[in-house]
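Have a look at the structure that comes next, please.
Shown here: the complex without one of its protein chains, the others still in place.
Presenting chain A:
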């Protein structure tokens, strides 16, 4: 079957099998940030945005994305670089495998709630698993990034 997806703001048309999952389609399109961590819809590593909402591409049929706007980390480079630097500064991750999913869902969280409390951060990111860390470094990085964004909004004072 044929689908057409607006992928990272570019129209992509392709022939796919009815049971192709979006993750496999995206990787075929060169979006290698999208990865399988668990394959049981639990780890959040395959997170992409469909119509601006974070979803698990390992559990969505590519056919269901037909006619929709899909954004992967490749389409969010600027936002991801800024946020990622704060995560890296805290040495939050060891292997880094979970990072693309955390970046995507973190960005989704900031868009929904630019100034979340620690509890809200933990709740929003509960579906992003990191097996190296205890999430403390990520939490520090996220807080530091939020403070930076706030200071920017207040005219650059830190």
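What we mean here is this: a residue touches a chain if its C-beta (ideal position, glycine included) is under 8 Å from a C-beta of that chain, and two chains touch if they have at least 3 such contacts; residues count from 1.
Convention: contacts and distances are computed from a predicted model.
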| item | value |
| --- | --- |
| Hidden subunit of the complex - UniProt protein name among "Heme exporter protein D", "Permease prefix domain 1-containing protein", "DRTGG domain-containing protein" or "FAD binding domain-containing protein" | "FAD binding domain-containing protein" |
| Among A:41, A:77, A:94 or A:152, residue touching the chain not depicted | A:41 |
| Residue touching the undisplayed chain, where the options are A:6, A:61 or A:146 | A:61 |
| Contact residue for the chain not shown (choose from A:82, A:96 or A:127) | A:127 |
| Touching residues (missing chain, whole complex) on chain A | 1, 18-19, 40-42, 44, 47, 53-56, 59-61, 63-64, 105, 108-109, 123-128 |
